[in-house]
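Just one protein chain is left out here, and the rest sit where they should.
To keep things simple, chains are lettered A and B as they appear, and every chain counts its residues starting from 1.
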Amino acid sequence: MPYGPHTASDRERMLAALGLTSVDELFDDIPSAMRASPLDLPPPQPELELAARLDALSRRNRTDLASFLGAGVYRHWSPPAVDQLLLRGEWYTAYTPYQPEVSQGTLQSIYEYESLLAELVDLDVVSASHYDGAAATAEAALMTCRATRRERVLISRGVHPHYRGTVATYFEGGLELQEIPLVADGDAAGTTDLAALERLLADRDRPVAGVIAAQPDFLGLLEPMPRIAELAHAAGALFVAVVEPVSLAVLAPPGAYGADIAAGEGQPLGIAPQYGGPYLGILASTDALVRQIPGRLVGMTTDLDGQRAFVMTMRAREQDIRRDKAASNICTNQALLALAASIYLATIGPHGLRDVAALGASRAADLERALAAAGAPRLHPGPYLNEFAVRVPDAPAVHARLLDRGVLAGLVLADAEPADLSLRDGLLVCATEVTTAAEIDRFAAALATELASVGSGAR
Amino acid sequence: MVPADLRYTSDHEWVRIDGDLATVGITAYAAEQLGDIVFVELPDVGRMLDQFATFGVVESVKAVSDLFAPLGGEVTATNPGLAASPESVNGDPYGDGWMIQLRIADPTQLGELLDAAAYDDLVAAG
Partner (left out) sequence: MSVTGPRLQPTLFERSRPGRGGGKIPHPPAGALDRIPADARRTSPPALPEMNEPDVVRHYVNLSQLNFAVDTGFYPLGSCTMKFNPKLNEWAARLPGFANLHPLAPDAIAQGTLQLLFELEEALAAISGMRAVTLQPAAGAQGELTGILMIRAYHRDRGDTARTDILVPDSSHGTNPATASMAGFRTITIPSAPDGGVDVEAFKAALGPQTAAVMITNPSTLGLFEARIGELLDAVHAAGALAYMDGANLNAIMGRFKPGEAGFDVMHFNVHKTFSTPHGGGGPGAGPVGVGEALIPYLPSPRVLQVEDGSFRLERDGERPSSIGRLRSFVGNTGVLVRAYAYIRAHGASGLCEVSDDAVLAANYLRQRLSEAYDIPYDRHCKHEFVASAATIKRETGVRTLDIAKRLIDFGYHPPTIYFPLIVEEGMLIEPTETESIETLDAFADTLIAIAAEAHTDPEMVTSAPHTAPVRRLDEATAARQPNLRWRSVPTFEMPCPD
């Protein structure tokens, strides 16, 4: 066994102390009919061989392409200080801080994370984090039902399809989730249809607990968040804003436009894409909702000597005490990722974060021009920050051929939103501070070549 | 020994009767078992309660407990001081730590409550 310390003589000593001759005797209480068949697994590998195998597997992935893929997970540059600090064993091999006297590192770092995110979202209460943006959004939706004692939630189709899918799974049984359509054409195309929202809110017999919209939305467009907040509140509903944290350096935060709850994905704060996670679910609320917010909260207090210290607080809300009456079954938070995000924010600072957002916007504008010149204009006219959809005839096929040319041309929208025919020819593309002019040129040139052959019918 | 002029439930609530109004709280024993009380969740005024239905929740640092209505009736008042000072449940459980007041719907339900001696016996039995 690779990491175990016990020698044969250690085991003999322990068995002797128990008056036993074989460890099998400790498993005598398993009825013979229930004893396991042999484990069928590949043979163990010494680390040297295993390392080679893992390396070879990792190289079967291709991560060297010029990538313009965002859609909820964004490439950003993380200062090496972040990962080097994260590799300290005191951080990553620690457990949940149930014994605060020996966990002040973790506890203070979570308090700081809560405080940093509170500044970004401009809301007072930030939970110690949830699994990802989708789970955070689902928890936010459930919060609106608990807080208003209503059973119906409206979610814009501008919210990420994975998040909508997740909320739908959490809502099955008793609670009603309804989608708000997007505007089909005109200046507001691709954003939440406010007239439709008003009609959905007007049903007196089915009062709405919460309205959920994203900023920017899944298609990269900026939404009229203050207006959506107004409509929600006028109907007695709470407003949940789904947000992207880097954008909050330059975009108005949820607290400024009347959101009651903010949810979102913290991956862009220096966390690698890792094919799906672990990520960082951001969940924040106004003070009025503090008792409804699920998951861990860390607060400041003092010890017996009057020293400042940090502790998990309001724990009676959590599953281990509240059991079947708990707001949520959540047990872990994403502590290490919250730490990574905090170190990232501390290292690049507020100016740095603003520059990341602004550089992304600048590169995205360059990308827009280059793609339009190559024959792929934007699908929607409204303002965007650093992500937008372009129209490409036969998009799935062009996307595949661009892949062969070393370009990951964003997301094929027909796959992500098959029901929305207006997105049928769409590619969702983004740029960040790591996108280079050379990559943009490569994309545009490859695209121009592909579109020329599509037009001419040649393959 | 608990105050002789009150009535009690086996869930450790106490009731003070004043005409058709009943004031409700939890006993010193319950508060001690819970530890430092940090929050009390109370119903809205006007809510109709059935006898022994849950009317709220009391939360301490490490535990939580439902609160059960000793009698059925309409909630006429809740203690406004508990939001700022939940610790009065520990400090003065029969006075400042009162929780709700209700208008008794059915006086015959009083017969189901324990008197002080019966409650003391219950606690002593463990």
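As a convention for this text, contacts are C-beta pairs under 8 Å (C-beta built on N, C-alpha and C of every residue); 3 or more make two chains touch, one makes a residue touch a chain.
Model, not experiment: these values are computed from the prediction.
Check A:Ala134, A:Ala259 or A:Ala370 against the missing chain and you find that the one touching it is A:Ala134.
For subunit B, the residues in touch with the chain missing from this view are 35-36, 38-39, 59, 61-62, 86-87.
Assume only the chains that are shown with their structure count from here on.
Taken in their complex, subunit A has these residues touching subunit B: 291, 314-317, 321-322, 325. Those residues of subunit B that touch subunit A in the shared complex are 38-39, 41, 57, 59-64, 66.
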